[in-house]
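Quick notes on the structure that follows.
For this view, one protein chain was removed and the others were kept in their places.
Right after this comes chain A.
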């Protein structure tokens, strides 16, 4: 959250104390998180997928997406050489699945971060400033909230050129309003506490209060929201790619499904083209949701009581 490093611990200054506190709370968080089996399962799955995606350049390499150097016949079934068969160009589907994980995860992460960043900005400022500004911002939020996300994203992706950036932007710009609402509510709750009033009395400006007091307090919520948002971003990316709005030269899971559909794999029953990317999307989305729920239940005391 902050980039400063811990000073020498010769004397326990306020900085050192703060860091000690943070270390403690991380340890406490992990201790509680560890008790949630579903969360651990999700985390393990994520680590596995992340490892596969990060090491993809070493294990399969970018050649796997080359159409001119494809090893198999078009739509070849699974065999010893190609465990998941070949796509419509004769490329190795297992390799494509691994290679596609990079794009799907990257887009999911960046889109979620963008969406949560916008949501947090709008939420904190609207909760802090109130008045006219808040009314306007919240009406804009409402407008985005009632607009069907997918339709808006499709409209955006259609008018802009087809690239990864467009997809990230389209998802991020359309999915922030829930975060904004959540963060605003939390901001209002935090700002009603007495220490905010004290800070203000001591001469703390808007900037100081929002950055030093409100933001650290809404951060847990933001973190949980990001984790949950990633899974829906991955699904949205897959949906957009499946609808043919992604960059056709970039390999992603949704793009693989779209290719399969266009090649007629559905009607000809070439399951090896359809099932693996679909399962991969489902598993990663599920893993992020499990993690997100676990984080949420650890950080949000109100949810914790029910357990």
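Simple rule for what comes next: a contact is a pair of C-beta atoms (placed from the backbone, for glycine too) under 8 Å apart; a residue touches a chain by one contact, two chains touch by 3 or more; residues count from 1.
Throughout what follows, contacts and distances are computed from a predicted model.
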Match the chain absent from this complex view to the correct UniProt protein name in "Hydrogenase 4 subunit B", "2-oxoisovalerate dehydrogenase subunit alpha", "ABC transporter substrate-binding protein" or "Tetrathionate reductase subunit B". "ABC transporter substrate-binding protein"
For the full complex, which residue in A:88, A:102, A:200 or A:213 touches the chain that was left out? A:88
Pick out which of A:41, A:106, A:150 or A:199 touches the chain that's been left out of the picture. A:150
Which residue among A:56, A:229, A:265 or A:291 touches the omitted chain? A:265
When the complex is taken as a whole, what residues of chain A touch the one chain not shown? 66-68, 70, 74-75, 88-90, 148, 150-151, 154, 158, 161-162, 239, 243-245, 247-249, 261-270
